[in-house]
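The other protein chains are all here in position, but one chain of the complex has been omitted.
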Amino acid sequence: MANSTVNNGAKPDILRVEGLRVYYDTPRGSVKAVDGISFALKAEERFGLAGESGSGKSSMALAVMRMIKPPGRIAHGGVWLDSRNVLALPEEQMQRLRLAEIALIAQGSMNSLNPVMRVRDQIIDGFRDHDLLLPRREMEARIHELLERVGLRPDVADMFPHELSGGMKQRVCIAIAISLRPKVIIADEPTSALDVVVQRQVMETLRKVQEDLGASVILVGHDMGLMAQFVDRLGIMYAGKLVEVSPVADIFTTPRHPYTQMLIASLPSLEEKGEFRGIPGLPPSLLDVPPGCAFHPRCPHAMDRCGTEEPLMKEVQPSSWAACHLL
Amino acid sequence: MASVPTAAAQSLPVEPSEGGLGEKLRGVLGYMRRNPPLIVGLVLLLSLLLFCGIGALVYDLNRARPLSVPPGLPPAADYPFGTDNQGRDLFAVMVAGTPLTLRIGLMAGFIGLFVGTVLAFVSAYYGGLIDTIIRGVVDIGLTVPGLLVMIIIAIAVKGNLSVEQMALVVACLAWLYPTRTIRSQVLSMRERAYVQVARLSGMSGPEIIVKEMLPNLLPYLLASLVGATASAVLASIGLEALGLGPLESPTIGMTLYWVIYYSALLLGMWWWFIPPIVIIIILFVGLFNLSVGLDELANPRLRRSV
Partner (left out) sequence: MTETAQSALLEARHVTKIFGGGLFDKTRTIALEDFSMAIESEPPSITAVVGESGSGKTTLARLLLGLADSTSGEVLYKGKNLRRMSGDDWRSFRRDVQVIFQDPFEVYNPFYKVDHVLTTPVEKFNLAKSKQESRALVEDVLHTVGLRPEETLGRYPHQLSGGQRQRVMVARALILKPRLIVADEPVSMIDASLRATVLGSLKQLNQDFGISIIYITHDLTTAYQISDNIIVLYRGSVAEVGDVELVVRQPQHPYTRLLVGSIPLPDPERRWAAEAPAALSVKRVDGRRCKFVDRCPSATDVCLTGVPALFQTNSYRAAACFLYQGSPVLKAEEMDRVFVEAPERRGVRRPDADGGRAAATG
């Protein structure tokens, strides 16, 4: 399934997030990591959530999994998985949901593999936690199948994490994430520490398993190039808010929000040597987000209205949404 | 472990704080609230010091000398802690002796830490033969039973020991452990990028040690000082209880010596041996908590978080 064009209403929504707010309470005030985010993820879709450091995207991923720990809390909003209210579930049921229906490949997870357990045992762990242990022979077969899906040799099952390269470890993490055939896979910066060649292999693996499983993927990250290569639809986050959501081709050819425009303009190209165009100013502190539109201090098109009134997401074109007073 | 997303913390362009003393004080008190052991330690030690300070003002400390009061009396109105068999007023003894014991501990701790720090820096920064020699001495020295060595030293020092000489005896071994722990801290610091930058900026070895590494080590050194003091106090009490201490001083350890010498336990003279034990307990629990609290302060993961 190459560049799937998004058909409005053709595929059902598998995950819906509405008005999500995640705040961290610190002695200096509330850090508003996620401040009113809404989006929908369709079945079999690859959705990207792009933002720079301090935009709140990792908190978004954790919130959907209900893995926010104090001093963080989900202050507001709803998350629906397949029309089930995730935030209202008792913890036991939530635990059964995790890995089996919605899996997370956390940032730096390849370094969080248990160093004293073999790969096989770490995969089995997931099964055990969900009371899905199979008799030995079948378990072995499943493990081999999983490793094959991610392009690893079966003898990797006997190895310890330190015997594997970075790319292999990350693929083990993908294998663990898909072991119970979830409907949604959230990958938070899955390739950040990897070289460009290995990165490509890991992303190709992720694409392949997603297509095989018919699952949906949310790719969280800051690498716009990676988003362009992988996702169908892309959401841009800034200071805890979503500023634009569009099919990926539209984001790159006709970005609508000034932040998106400047972000894309700042990407260095391989076509020609050009000027170095950064975005002036600094991303705001999440403790003290500017009033109105969070981007207005850095926006070249800012009007008076932008400093007082927060822009709402408007459907500028079918399936293309942006939050800007200019539109 | 900070649960606040570190990326968010890193991109915070914080305004430099305007406040002077007032805001700094509030910051310090706020921190202390989150660090219970620090408070417990400080409270215990301060109460002890208060006890000694106020006691010295309201009480006649000459009564800590032998033959100043009727011997062997249990606690009464005139003698709040009773008296011992040599005619010492035990309340005066506690008030006078506790600071002496502390002084021995602090002096020995300071000397031990100072020598240890110098040796640790030299050993870790320059490496090579010096490092091997120092490390060897430390490793061997730490396996030898310290008390034994100090007994031998104490015996070898002829004549009556003063409090200061006591401190020096204890200091002889107090530098071993600090050398080892500070050395490993310096070793890891040596590889930090800012040390490399300092080298490339033209700083010399000793300059880097003093200007770049030492300031970052201060919290750790403070925590080590408390630890060194505690073990020095323990060592001095041990030596004194064996009779190898300053016989004429009313230190805690010497009180214990007289307690043993006069079989106060068998004689049922509870007012004689209970106060020194209580003071030792308060002292050590206080020092221990203080060192745990300072350890947390010194832990680099705690610093620079929101």
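When the chains are written out, they are named A and B in that same order, and each has its own residue count from 1.
Definition applied: a contact is a pair of C-beta atoms (placed from the backbone, for glycine too) under 8 Å apart; a residue touches a chain by one contact, two chains touch by 3 or more.
The model shown is predicted, which means the values in this text are computed figures rather than measured ones.
*Asks:* Of A:93, A:266 or A:317, which sits in contact with the chain we cannot see?
*Replies:* Counting the whole complex, the residue in contact with the absent chain is A:266.
*Asks:* For a quick check of understanding: of A:156, A:215, A:279 or A:293, which residue touches the chain that isn't displayed?
*Replies:* In the full complex, the listed residue that touches the missing chain is A:279.
*Asks:* May I ask you to list the residues on chain B that touch the chain which is not drawn?
*Replies:* Residues of chain B in touch with the missing chain: 10-16, 192-194, 196-203, 212, 215-216, 303-304.
*Asks:* Determine and list the chain A residues touching the chain excluded from the picture.
*Replies:* Where chain A meets the chain not shown: residues 2-3, 52-53, 166, 195-201, 203-204, 222-229, 248-249, 252, 262-264, 266-270, 273-279, 282-283.
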